[in-house]
Structure formats: structure tokens, C-alpha cells
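Okay, here's the structure, questions in a sec.
A single protein chain has been removed from this complex, and every other one stays in its place.
And then chain A:
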Amino acid sequence: MLALVSPALLVILALIVLPVGWLAWQSIYHDGFTLENYRRVFTEDVYWRSFALTFEISLAVTLIALLLGYPVAYLANSVPKGWSILILSLVVLPFWTSVLVRAYAWLALLQRTGVINQFLRYLDVIAEPLALVHNTFGTVVATVHILLPFMVLPLYATMQKIPNDLMQAGASLGASPSLTFMRVFLPLSLPGVLAGCTMVFVLCLGFYITPELLGGGRTVMVSMLVSRNVELYNQFGAASAVAVVLLLSVLAIFFVVSRFISLDRVLGQK
């Protein structure tokens, strides 16, 4: 059996374990052992600001995705089967469109001469085009769009397992629909909330294409810091240190979350 699994394992070891190990080594070794790269990451303003911005954007994206995704998952769970299949298909439809294609679509929609600005000017709502893209706003709009399915799917899976009897029991004891929702349904859906939020937050931390194309060079997320240090500045040690800190953040989040829910629940959706 080990012989059967070894070719796949070899590929993984050679192309992900070795490269990540290499990064870790490169971040602490350059003509001798050094912590200089980490000192820079933790003290220099550019790095610090980028990490802070990345966590802020990830947090905002997670909260928005939760606010938008929860009602959709709730509705999909409470309508007849045919309707719920339709709703879920619409949710996963963009999921199967390339991230690049969607970045292009958002540029077409949000740019100064884009569909939305043209429409608003046609309606005489605005005189000057709004700056909707090449900034943090555009990045967040497009990022939420890409990550929303990762929120809706675990929410829906969890909600489906909540027995309807419990809601009926609540109602029969005299609670209003909103009270049964708050006291029974919402708490029981929390594992799904945690799974969805973890996946969205972690994926957002490592986002690259969307902020690069829609951020207009101003929204420098951590992944862009890594790529710029490699491509523009040839700062391999610094890039490696940033990558290691990012990876450790992701692993730490997974570790903490795994204390509360099974990780299969989080990763199973991807």
C-alpha cells in the first residue's frame, strides 16, 4: 500500500514540502544564520502596514461574506428542494469561472467608463464617475464575490442538519419565529459559521490576483509583498520571511479552529 501512495507523495514532497522548507531555510540563512529578515518584517513600516491591511481586508471580507451568505443559505434551507437546488447552483456557478475572468468582469463593471458608472450617469444620479475600482473598495467587492461560495456551502450543510422538530418545539412552546430563530436556529448554525468564516478568512489572507488587478497598486496585500520582493527587488530572504509569517498565521488559525470543529468540515468544501 505504501508503494501505491508513494508516487503521489513524492510529487507533494518535491513540489510543496521541499519548496516551503526551502523558503523557511532561506529566511534564516544567508552566508550564515540570521534573523535580520524577520527583524525587518516585524519592525519596518512597509511590512507592518501590509500585514495590518491584509488582516483588516480579510476581516472585512469575512464579515461581509457572512452577512450576505447567511440569508442565502437560510433561504436555500427553508424552501422546497427544487428551489434550493436552483439557489445553490446560482451560488456555485461563478465558483467555476476563472478568477481572472471575474477580475476582468469587475473591471468592466466598476471602472470609470464601466457599466455601473455609465448607468448611473445615464440616470443622472451622478455627474462625475465614481472611483469604484483601483482601490480597496474594488478589491473587497471582487474578493467577496470570489469567496462567497466558500461561506454559503458550509453554512447550508450545517443548517440542513438542524432538525425541523426543534423549531416546531420552540413555536409550540409559544416563542415567536424570531425568538426561535435567535434561541434555537442561530446557535445550532454556529459550527457552519465558524467553518465558513475560517475558510474565507484564510483564503483571503493569501489572495493575490484580485488585489493586484483591482487594487490599483495601492492595496498592497501580503502576497503582493512576497511577489514584489522576488520579482522587483530580488530580496529573496525578505520574501521568504514574509511567506513564512503568512504560512504560520494560516496554520495557527487552522490549529485554533480545529479545537472547536473538525477540520474536515472546513476543508471538505474546497
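One rule holds for everything that comes next: a contact is a pair of C-beta atoms (placed from the backbone, for glycine too) under 8 Å apart; a residue touches a chain by one contact, two chains touch by 3 or more; residues count from 1.
One rule holds for everything that comes next: contacts and distances are computed from a predicted model.
Participant: UniProt name of the unshown chain, from "Cytochrome ubiquinol oxidase subunit I", "Antagonist of KipI", "Oxidoreductase" or "ABC transporter permease"?
Facilitator: "ABC transporter permease"
Participant: Out of A:132, A:157, A:226 or A:257, which is the one that touches the chain we can't see?
Facilitator: Counting the whole complex, the residue in contact with the absent chain is A:226.
Participant: When the complex is taken as a whole, what residues of chain A touch the one chain not shown?
Facilitator: 1-2, 4-5, 7-9, 11-20, 22-23, 26, 68-69, 71-72, 74-75, 87, 90-91, 93-94, 96-109, 111, 113-115, 118-119, 145, 148, 177-178, 202, 205-206, 208-209, 212-213, 223, 226-227, 230, 236, 239-240, 243, 246-247, 250-251, 254, 267, 270
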